[in-house]
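Shown here: the complex without one of its protein chains, the others still in place.
Each chain carries a letter (A, B and C) given by its place in the written order, and its residues are counted from 1.
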């Protein structure tokens, strides 16, 4: 089972974390069984290893293609871009990281939102992309999620969120933390309008994401093996000095402890969401 | 620490319970340390053993005398008496048990309700008496509790309940069970009116009492060593075959597990309730 | 939460529970006379043996359980898991189902069919975590305006050390309070054993029904016999004394109606039992729609 790669799961940490980057496998080599695939093979299999079932990460637009009825997606809020309120500079300036991320991913930030249909049922979508700065949540992700809630409310349809994030975006400092209450309040207004949030957690959904909207779904689904923890394994390991359980923070553990409704293999995600949209659509 | 004597803690049980009555100590002999007291000594010490702190049971009217400002108590619903809807007959008829209980206790049933003041703050009181058929809750106890809620609502004051009960009264069958939802709904209406329920659990508060109004206090207090369990120790022991923890179901365990706000020695109960009445009185 | 809508129904239940009648004597209400006709289909002078037969039928190993009904009365169904705190108690199942084209929230106890499942389901005896799962789903139903159906079938809440430490009594009290506050129509059906507090935790509904051979009681016959007769083998005598069968529960106005079962009992024909249950539940919800403003 793969482990989160270079994501900030250290939110809350005060200790030294020597961040050894994991051995660079080719992205199409399965961390579960070592099988290697051509990209078109993986796409055909929804990026799930046919041999061992390992779920590879899925980029936002490819995910939308997997889930929505063909041609039904209409993107919203595509023009939103982050500012650099703190003039943040670590080893490199934040603005430089942003520019690089936009170039390499072709996205404005780590979340894509819009309207679409699943098996004919209308919904709004908020899909995160881990490739954009580890799916970290800054003010643009927060704003886009809030817009998606408002759009769902206006249309009177459920919002489907697909989370993939290491947590809050440190480079926006306290303003990144403020995206937690902001998205929580957005869900509250969505609920006031009688609309549902269907939350899907994919690998990884950690830190500020798990501590805000992703945990507030009326129904919470997770992909097999997805890491869903507030603090990351390394931080917990260093804090507690205990050996962590094999499935620490994984979807399987979260199901056992009552935090999610179901673990849904990627191949069943579209029909499962369709069923839920029919069930939630038929109300108010 | 004393153990519950001859109370129905077998609600939920399907197994044989051979009910060996405990050795008949004189009621004024302390089960904690064996010291023996004249009755006037115990009364002067609020029926708490000066030697080991064991809390002896307190009858309803004596409890009211301990808690309320002198002369402030006005009883309500004193005329309510149980009928015998099922014509219940076990080894003896229910009506016979009722008559005997009324004669021996001088009470109409296992709860006394009324209006009073504690350190000048007005409240309503619902005090149970274990001497009346083990403080079991039948339709009269349920009705009296509901009346106490209505009276508190009308006066806009908190209701203080003092529980001492083995649970639902079997002789009233399903109608006894219905007193759980009835008293729960009464608390709900009390809360709708913005009035507080201050729930005090004394030894024992088990079965249907713990599963209804007694657990719904805005603040929940307990006397030291009070047994507060849904199923009784014997039933749990026979079901699980495990050795029970020393403080199984006791107030101390309930505090540790987050079920009550405080354990209050009897000598501090009056000032504690007075403080809570001032805090809850000052709101709407 | 807009709890006003259901309050007519709830308050009606309350007045039934008020026990004034019990204290001062009363006559049958018009509604009860209507129910009386249902009642007459049953023998209203049951012998002790007949009462005991119903106890045995209510506990029959082949009797349909909650999930047997779920797969038969709902179109689409999605099971919900977990209390969002510590556990997912499989003695209680919950989910969303499609009933006559409308989404309904379902909560019910689930016994196991074979020994393995019985153990996994803890024989339908829930821990506090099970009632917390139920409350979580009730609140979700309220938020989205889904009517709530509960199916009651438990010997009782589990009497264990951990269950007590986790707050069994408080969880049962709060589950009733949560149901009382719901603004959506609620229907509870006792489909097997309605065992004491563990059952009533899911039964504070606008309409409470019982299947013809279900039982609903303050304590098990064995428990009652062991306490009052000092001899659990007197269970039959105890059952006759406190009358846990549907006919007497209706007579005492503790329930609103009786759901007929196939001749010989629900276990003889699960499909027919489910169809009779579906009709009764749909009818109860329809009546509540009319009550609500």
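The working rule: a residue touches a chain if its C-beta (ideal position, glycine included) is under 8 Å from a C-beta of that chain, and two chains touch if they have at least 3 such contacts.
This one's a predicted model, so the numbers in the text were calculated from it and none came from an experiment.
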What are the shown chains that the omitted chain is in contact with?
A, B, C
Among A:30, A:98, A:123 or A:146, which residue is in contact with the omitted chain in the full complex?
A:146
Can you tell me which of A:48, A:67, A:148 or A:170 touches the chain that was removed from the display?
A:170
Hidden partner sits against chain A at residues 8, 10-19, 80-83, 85-86, 88-91, 139-140, 142-143, 146, 168, 170-182, 184-185, 187-188, 206-208, 210-216, 228-231, 235-236, 239-240, 242, 244-245, 248-249, 253, 257-259
Residues from chain C at the interface with the omitted partner, ascending:
1, 84-86, 128, 132, 166-167, 170, 174
If you put the missing chain back, which residues of chain B would it touch?
191, 194, 196, 218-219, 255-262, 272, 275-276, 278-280, 282-284
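As a working rule, only the chains that are shown with their structure count from here on.
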Could you tell me which chains make contact with chain A and chain B both?
C
Can you work out the whole-Å distance between the CA centroids of chain A and chain B?
52
Counting only Cα atoms for the centres, state how far chain B is from chain C in Å.
28
Could you give the separation in Å between the centres of chain A and chain C, each centre being the mean of its C-alpha atoms?
40
